[in-house]
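Mind looking over this structure? Questions follow.
Note that this complex is displayed minus one protein chain, with the remaining chains in position.
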Amino acid sequence: MYSEKVMDHFQHPRNVGEIENASGVGTVGNAKCGDIMRMYLDIDDNGVIQDCKFKTFGCGAAVATSSMATELVKGKTIQQALEVTNKAVMEALDGLPPVKVHCSLLAEEAIHAALWDYAEKHGIKIEGLKKPKSDIHEGEEEEGEDY
Amino acid sequence: MYSEKVMDHFQHPRNVGEIENASGVGTVGNAKCGDIMRMYLDIDDNGVIQDCKFKTFGCGAAVATSSMATELVKGKTIQQALEVTNKAVMEALDGLPPVKVHCSLLAEEAIHAALWDYAEKHGIKIEGLKKPKSDIHEGEEEEGEDY
Amino acid sequence: MKKLIYLDNAATTKTAPEVVEAMLPYFTEHYGNPSTVYSLGGESKKAITEARETIANALGAQTEEIYFTAGGSESDNWALKATAEAYKSKGNHIITTKIEHHAILHTCEWLEKHGYEITYLPVDENGVVKIDELKKAIRPETILISVMFANNEIGTIQPIKEIGEIAHEHGILFHTDAVQAFGQVPINVDEYHIDMLSASGHKLNGPKGIGFLYIRKGVKIRSFIHGGAQERKRRAGTENVPGIVGLGKATERAMATMKERTDKEIELRDYLIDRVLKEIPYTRLNGHRTTRLPNNANFSFQFIEGESLLIMLDMEGICGSSGSACTSGSLDPSHVLMAIGLPHEIAHGSLRLTLNEEITKEDLDFVVENLKRIIDRLRSMSPLYED
Partner (left out) sequence: MKKLIYLDNAATTKTAPEVVEAMLPYFTEHYGNPSTVYSLGGESKKAITEARETIANALGAQTEEIYFTAGGSESDNWALKATAEAYKSKGNHIITTKIEHHAILHTCEWLEKHGYEITYLPVDENGVVKIDELKKAIRPETILISVMFANNEIGTIQPIKEIGEIAHEHGILFHTDAVQAFGQVPINVDEYHIDMLSASGHKLNGPKGIGFLYIRKGVKIRSFIHGGAQERKRRAGTENVPGIVGLGKATERAMATMKERTDKEIELRDYLIDRVLKEIPYTRLNGHRTTRLPNNANFSFQFIEGESLLIMLDMEGICGSSGSACTSGSLDPSHVLMAIGLPHEIAHGSLRLTLNEEITKEDLDFVVENLKRIIDRLRSMSPLYED
């Protein structure tokens, strides 16, 4: 059911782990399925993301999107990181099955939460960043055909 | 679906045909399925059935029961012939499938109709013989499970 | 053993050997439940997707518009009951015909007991639905028109495109029972304005116990069989993977050979019809002379009864069927033959012969010779026949 890229990132997830004294840490939970993701960012003084690590309690898609998201934000500026949406992550993974689209939101929201934490700690405001919800509620529904 | 005896009487029906100047002729129709049977009796002065022939427009079971019925009444007295019920005919044929039970009523009623005709022609009354209906309506229903 | 001449292909067909071949691996090798995560289930899932695509292509439909069922009867029940339920707020009136299969008619009777009104359209003497009657029957509260594509007894093909257009002009959903037509005649759901279509595997050399319902995107019907999330949550039950694969293969086969096969069948069918009508007196053809299924011939022989005829044909290795009451559990004579205006005793003596691609001219010659002999014999036993 998963693409080869998803399976690759699931089997060999990049950047699993924690960053001690991280610049920002964000934890989000997915109300739809109960999964949880924590993202650690190490941001240098120029606002460039030097390192990024994650821990995920979730399905194969959650693990793979976490892994891909960390790869995508590494080396990026904060503003560039905000453009790493769930769509971008999914594209980088050659897509996800429809029921798994919501999983990719975890990664996007976790990045945002970590950035928010960073901003709060440093007393700055990041343009275009909203306070993350602790739970993600949206996500595409299948067309109105479910039982 | 039919017993060997039924198939035998269907393939080689006994006493098919007509009797000219028969002592009694009876024709009955089956309201349930629209089938028709005509029975010819040749009865001698002692009230013994010397010959019996039939014509049938009907299913395999109708043909076989006609054939068996003629065999059973041949050589019998009128009173004995009255005992050739549809049950007796069915037994002699090693049974019929449930949906085909009504077919055997055709034979019984055809005998009765022919005897009635004989009685009317000779101005006699046969003990225990009721005026035959032109249509047979009864017949076992399958237990209350039909659609 | 005597050669079998199987002329009851409208009742069911032999499963094609290559269909069985295609199914086999899904019993003992790729037996995984397609709803599972592991790769064994993935094999099943892929096979189902392929079958769905094949079928969608055959109808000019989209893949996700095909829903697998256990056969034609379930598809018919589902289409009617679920439409009735889903569109109740719009209306309670359904239009169908007097000559539908019992899977439609008995479902309609059930709906009548549950507050719906059904109009049963009459047909002409050839079994063609009367279009003017259809137009007259339409009401504001009509939610569904269900007309079979081709009749299972007399083979008449209905003016489906015209009916579909009328339905859509009035904003009414259109369902067709294509159990007899699918794989035999070209069908395009868009061109014919079909919203739902029923089909059954075993009528086209596929397996028994599998069928499908085509449901156009946007039609709001829900489940008939509730439970697991299979078939996009519209039809519960662990997928019958071998059955689905078999139906896919049978469809592929039927579509690939359709032109050639039915051309040959039409030629032989017409040969049979011509000989029977010419050589057996007091005989009529039932159904439309030309607008009929390629493999269907249906005759009424006066003065004789169908079951007796069938048994005698069987003794010669010939399998046919009859609209005679005596052959069915129900004891009612065929409602289709009644609807085209046959009197009871003529309906009684009817014989349906439905060909397949293996039937030859020699087979049919053998059939005709036997028919002549058997009909003579039965007529000589009949109290209705005075020659």
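Per-chain numbering from 1; labels A, B and C assigned in written order.
Assume contacts are C-beta pairs under 8 Å (C-beta built on N, C-alpha and C of every residue); 3 or more make two chains touch, one makes a residue touch a chain.
Keep in mind that what you see is a predicted model, and the values were worked out from it rather than measured.
Across the whole complex, the hidden chain's contacts among the shown chains comprise A, B, C. When the full complex is taken into account, the listed residue touching the unshown chain is C:Ala70, out of C:Ala56, C:Ala70, C:Ile95 or C:Ala254.
Of the candidate positions C:Gln184, C:Ser200 or C:Ser382, contact with the hidden chain is made by C:Ser200. For the chain missing from the display, the contacting residue among C:Val241, C:Met255, C:Val367 or C:Met381 is C:Val241, taking the whole complex into account. Although one chain is not drawn, its touching partners on chain B can still be listed: residues 1, 142, 144-147. The omitted chain makes contact with chain A at the following residues, 7, 10-11, 13, 16, 27, 32-38, 55-63, 99, 102-103, 146-147.
For chain C, the list of residues touching the undisplayed chain reads 4, 6, 8, 11-17, 19-20, 24, 27-28, 31-33, 35-41, 69-74, 76-77, 101-104, 106-107, 109-110, 200, 202, 207-210, 223-229, 233, 236-243, 307, 310-311, 313-314, 319-322, 327-330.
The rule we apply is simple: only the chains that are shown with their structure count from here on.
If you average the Cα atoms of chain B and of chain C, the two centres end up 39 Å apart. Annotation: 88 Å between the Cα-based centres of chain A and chain B. Multi-chain contact residues of chain A, defined as those touching 2 or more other chains: none present.
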